[in-house]
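Removed: one protein chain of the complex. Kept in place: all other protein chains.
Naming follows writing order (A, B and C), and every chain is counted from residue 1.
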């Protein structure tokens, strides 16, 4: 809808109406005490709002329809979308159903022994899905970039280790796809394809991954609002793939002076997102906090906020890990987290 | 400590050492491969760090000691502070002990009947402390500012209603002090004095309130980092008053595009703050969310994160409330919140 | 205006209309392809928008009128406000007119000699108004708080020094009022009353200061959006005092990882604010940057962005200053800044 300025002239109003017609919609004019408001009847997606916002006499041009209709609860009746929570099947696991799903494993796959041992231990602790990074996004060009960085052959080998570890311990596996060139290779070995926070805006990657028709674990960028996060999930849905697991993992810290966590875990987004979409949402407390001593509390808080699962970095010997050692917990600690979270889930559901 | 630039000259290093000595400390020089670092031996509070940071050849001047020593766990051994969690007694209530404390009531006191009826109903629902605003901080000069705004006599009357309601239903009462001139009057009737988020930086108010020697409920500003929040709590402690209840209530939303909550509830700050200080911390989900449909989940999440209590706005008929109607829950909803939170508290404590 | 959800029922629409009528306005219903929008005819200030936003079937409730009508260019025709830029006279100085105004002086008044010498030197450098802090807001309770902090008599003496220095060198003086109790005393000696960034939300202080009928220098809080900044300036205007000088001084830094300035100077707000209000806006680069080596460029940038003046901290020997030494420039540096800024102002005005 178009809000005119308090002093807009009739000519300016007429020009806006004419422009709306030019874009194939109908204008619905309503005059208030100071201001005229012009509603849009028709397909709002045809309207370039910033253009209208910059026309003479216009104060604001505001879209009133959701930019993520395909995954929206509100529009589901119009777009043949499910009205109930979507349940995503991966092997024997149902994500978004009845109980929280726990995704655990090392930050980076470092060796066959490492990933096999961690798989065994997280399975025992109660995990459902195995995670492990092959291609690691890093802030410094001088840091360890994951085995995948060295060459293509190493990447394939590491993927096989991960795949085998998952198979041996009966867990689907998830790993991050960092660029379009990696999609084919990773889709061969992984059950769930992860798009990391830094790649949330990479629409080519989103499209390429979506076309593999495998479930996608889609992380919110640390500079993205909720509306924008869902608008980019729409890129995946637009390819006909609605097996999208949303993941909150912290946004940029804000405020004068130091905070004591790496990112700001936006748990309020969890129940807010559940009102907007039928897709399941999980939380990654490991990257958000960046310190292992807060993982227990923040895992519990995530489930209490309504998260349908957690993604946690685990290592039998955190000090040894080559990447993100400070935020890893051990398998026994994971077991405690899972037990407490399951209890909290029951408390929440009982309401 | 002072970090010199990679190319700092010996003259520049000497000048820094000389300056350190001038401020009464001793310099401890340590040469690395590229850089020289100069440690400070003595009372760091005497050092103006930005001044040192701007000396020639200096890259950075970093304080290594905590700016909130009086309330710090780390420094407690040096400053005769308790090493255990502080428990704050208000009447029969012990805040920070054994079970979460629930502070509930209307956003604003509107009439004697209103506050009396809400007191009765929140008490029945399980609340421990009654809240109610007399002086309301508002964003628009044209909005209802609380009964206190009209004149001093109205304020006193409203305070008496609140006080009597608390007495009748055996609950201590808390209300916000918005300026120094209100301190004496409010301290006569309130058991806990609240400093609102917008006044967190108002050091004159902090000092005046602290001197009343009553417990202080101290809210984090929505633009303040954790370190800064604790540094301002130190203003209260510096008056010899350590009965400080910290309160997280959301920070400014960030990120491109819309979020769907009024503020960003920073629950990661809760366990992080508990590592730093022995003071109890509670959470106000009402102002953080600004919408009642998220209060249940975010209350549970707060307790799961480690909060020792909640502050929640309650009204028997939210639609009627003159201020913040959208975020109020009803007494029966409060009862559900309290039951679930108590259960979650038990789950957390069992670990 | 009220935007209904795509699936809102007729009952829900009717209830909203009924509520609008109850608040004394008229509803103007307009049906789109998916959504119904309900316009409000009448005085929008009577409407509690969050309340409407939480009614069943409502997606969003958006005010369409400006919350700062009294200082708004847009509404000036309806509210007898000037349609041209407001010019504020202080002694012989006209702020907002023909040339940028330069406010300079020490961060804190430290001694009579100090303020007298700085007054002389900044006057020679081209400054129009003398600044100097008596009551200093500080982050740490252990730092120097300004001479005013010690006792009332010291404050008065320091104010007299400032006043005399201004008189001797023919400059009006400005100093910060940090609390209501200081208003009377400071108004006796200062020509312009400053409300600091940390007190932007302190509506009692705003009202008390506004009533002195002296020009007010009003700083934006570092956590405030532009709309909120102007809404609080409206508190001053609501007292009949429109001699308000707005001041941008930086907002909280944001973004993952370190930035290299103390705050984020939001220069885009300068021309944006000039479109919204007829009040003059100036910029304080000293607090925003926190480092003297960026003051020259950022002063020039501020004037290029459209600022009608600058507020700069100056000391003949920055290293000696007790507060904010790192960001002070010397009088000769100030002279360079003023010359360059005047030239830039001419370039901008020539367009």
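Following the convention adopted for this analysis, contacts are C-beta pairs under 8 Å (C-beta built on N, C-alpha and C of every residue); 3 or more make two chains touch, one makes a residue touch a chain.
Predicted, not measured: the structure shown is a model, and the values here were computed from it.
Colleague: Under the definition given at the start, what are the shown partners of the omitted chain?
Modeller: Spelled out, the missing chain touches these shown chains: A, B, C.
Colleague: Which one, A:57, A:223 or A:309, makes contact with the chain that was left out?
Modeller: A:223
Colleague: Looking at the whole complex, which of A:35, A:219 or A:292 touches the chain that is not displayed?
Modeller: The one listed residue touching the chain not shown is A:292.
Colleague: Tell me which of B:77, B:92 or B:349 is the one touching the absent chain.
Modeller: Checking each option in B:77, B:92 or B:349, the one touching the absent chain turns out to be B:77.
Colleague: Quick one: which of B:37, B:87, B:116 or B:185 touches the chain that's been left out?
Modeller: Checking each option in B:37, B:87, B:116 or B:185, the one touching the absent chain turns out to be B:37.
Colleague: List the residues of chain B that touch the chain left out of this view.
Modeller: Listed in rising order, the touching residues are 1, 3, 5-7, 28, 30-35, 37, 39-44, 59-60, 62, 64-66, 74-75, 77-78, 139, 222-223, 252, 254-257, 263.
Colleague: For chain A, which positions touch the chain that isn't shown here?
Modeller: Output for chain A: 45, 48, 50-51, 53-54, 67, 135, 137-142, 145, 178-181, 198-199, 201-205, 221-223, 228, 231-232, 234-235, 238, 252, 254, 290-293, 318-319, 321-322, 324-327.
Colleague: Tell me which stretches of chain C touch the chain missing from the display.
Modeller: Within chain C, the residues that touch the unshown chain are 221-228, 231, 250-261, 264-273, 275-276, 288-289, 293-294, 296-298, 300-306, 336, 340, 343-344, 347-348, 350-351.
We take it that only the chains that are shown with their structure count from here on.
Colleague: On the document's contact criterion, could you list the chains that touch chain B and likewise touch chain C?
Modeller: Where chain B and chain C share a partner, that partner set is A.
Colleague: Quick check: how many Å separate the C-alpha centres of chain B and chain C?
Modeller: 26
Colleague: Send over the residues of chain B in touch with two or more other chains.
Modeller: As it turns out, chain B has residues touching two or more other chains at 221-223, 228, 231, 252, 254, 293.
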